[in-house]
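The other protein chains are all here in position, but one chain of the complex has been omitted.
Letters A and B name the chains as they come in the text, with residue numbers starting at 1 for each one.
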Amino acid sequence: MLQAVGPSKSPAVESTATETGIGDTADLAVEVSGVTKDYGSHAVLKGIRLQVKAGEKVTIVGPNGAGKTTLLKILATISRPLAGTARVAGFDITREAVEVRRRIGVISHQPYLYDDLTVEENVKFYGKMYDVPDLEERVRLLAGKLGLLHRLHDQVGTLSRGLQQRVSIARAAVHDPPVMLLDEPDTGLDQQAAGMLRAVIEGVDGGRRTVIMTTHNLELGLSVCDRIAVLVNGRIVHTEERSSVVLEGFRELYYRLTEVQR
Amino acid sequence: MDGVKKALWIVWKDVVCELRTKETLSSMFVFALLAIVIFNFAFQLRGDERVGLIAPGVLWVAFTFAGVLGLNRSFIKEKDHGCLEGLMLCPVDRSAIYAGKALGNLAFMLLMEAIALPMFAVFFNLPVLMPSLLLVILLGTVGFAGVGTLFSAISVNTKAREVMLPILFFPVLIPIVIAAVKSTAQIFDGVSFDQSMPWINLMLAFDVIFLVVSFLSFEYVVEG
Partner (left out) sequence: MNRTRFLDSSRLTSALFWLSLVGIVTGLYAAFIYAPNEKTMGVVYRIFYFHVPSAWVAFLSFLVVFVGGIMYLRTRERRWDTLALSSAEIGVVFCAIALITGSIWGKPAWGTWWTWEPRLTTTLVLWLIYAAYLMLRRMIEEESQRARVAAVFGIVGFVDVPIVFMSIRWWRTVHPIVFTIDEIRIAPSMLAALLIALVAFTLFYLYLLIQRISLENVGHELEALKQRVA
């Protein structure tokens, strides 16, 4: 019953599918079932189950070493799960990895940028990798939204950390992905860039996106999500709709959950 | 064909980066030159006929060590800001990434050799602009860059990455070194080219076998 409806034809259809209503019949943008992963004898993920509807924004919070980054890497197809399956944008992450990659944008605490290339060259290089049509236009649009227009021809190595992170946002969004995976994107972002990140998440450059974000900053996590999940010690121990969360109560719950596991 | 296009974009990216800093090329070239100078002191090289005995060895040792320098940079640069992960996220076959990186490394090595070869001709007073010699250099360098790119990706994952590359790479490279040195010596000696054919064939076989093996196994090396 919770099976995702087959792969949608185009990312655009996918991302607007649930604009009106979110119900059981809605497309699932991300569907994780029974995913486990270990590094040798150390189990990192112990059976993750997670369903994210198209257009929904989910924040995953948890202490360091809980497995947040590993989970996102598996969804991003750059790490293999030991067991279990996951589908992203309707495609299986192991058997249809290339199709998944086309439809996701990833921002991590590393910018994935080449110091010796200019801002424009970096974004264009990734655009070429994703076969982005009208790349020129797309780069200008993103640069405009992110306040990078006057720095387009500067080498990335000469930019500040905050500016680099903005370029990284442009890189991740260059192919207008319906699903975005953000791994602690707030590290190194200045106030202004955080706002821009939010804007890109909200989809001011086009589509309405499904977002999974990890963070250990509760306030930030709550401010941009529809639903929040707590990942501790390789398990999702709690999920809650944003609308029912009261910050103080949630903070207390969070500390209790993470204490118990230690 | 899509893979070829993307591989070429990776080459473009590496070339633009390199042209901006010239770090890799200049260090490779200076290193090759240094190798020749050190050999001069070690073996008292003179422009007499005896130099032909060790000239092929000097040439290939210089190319080999300078090449390893360049290969080391190749993936360390990708690793610096997580760029390799960024590449892995792209909807591209891993083999296309391998092809792009290998082509870039091949181009840098050939460029270094193109600059070092005339210096070599001057120091050793040997004719180097012979098609047969250029063919040998090309075949040797293709094998070198082909396996070297795979091993560069392997060693960048290790704790002592700069040290690991030659330790892993040189034993496997021995057939290429033998074949290249032998055929280069035959060419300098003015032996007819037919005599070098077994070596040419050996290098061809090495190149083909290891390009295929590297092409197929690269994805396992870079998988996260």
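The rule is simple: contacts are C-beta pairs under 8 Å (C-beta built on N, C-alpha and C of every residue); 3 or more make two chains touch, one makes a residue touch a chain.
As the structure is a computational prediction, the values presented were derived from the model and not from experiment.
A.B. asks: So one chain is hidden, and I want to know which residue out of B:I36, B:V51 or B:V147 touches that hidden chain in the complete assembly.
C.D. replies: B:V147
A.B. asks: Could you tell which one of B:L53, B:A114 or B:V213 touches the chain left off the display?
C.D. replies: B:V213
A.B. asks: For subunit A, which positions touch the chain that isn't shown here?
C.D. replies: Residues in contact with the chain left out: 39-43, 80.
A.B. asks: Name, in rising order, the residues on subunit B that touch the hidden chain in the full complex.
C.D. replies: That gives, for subunit B, the contact residues 147, 150, 154, 157-160, 164, 167-168, 170-172, 174-175, 178-179, 182, 198-199, 202, 205-206, 209-210, 213-214, 217, 220-221, 223.
Going forward, only the chains that are shown with their structure count from here on.
A.B. asks: Based only on mean CA positions, could you tell me how far subunit A sits from subunit B in angstrom?
C.D. replies: Once rounded, the distance between the two centres reads 39 Å.
A.B. asks: Flag every residue of subunit B that touches subunit A in the complex, lowest number first.
C.D. replies: Counting only subunit B, the residues touching subunit A are 2, 6, 9, 12-13, 16-17, 20-21, 77, 80-83, 85-93, 223-224.
A.B. asks: Give the list of subunit A residues in touch with subunit B in this complex.
C.D. replies: 73, 76-80, 98-99, 101-102, 104, 106, 108, 110-117, 121, 125-126, 128-131, 155, 171
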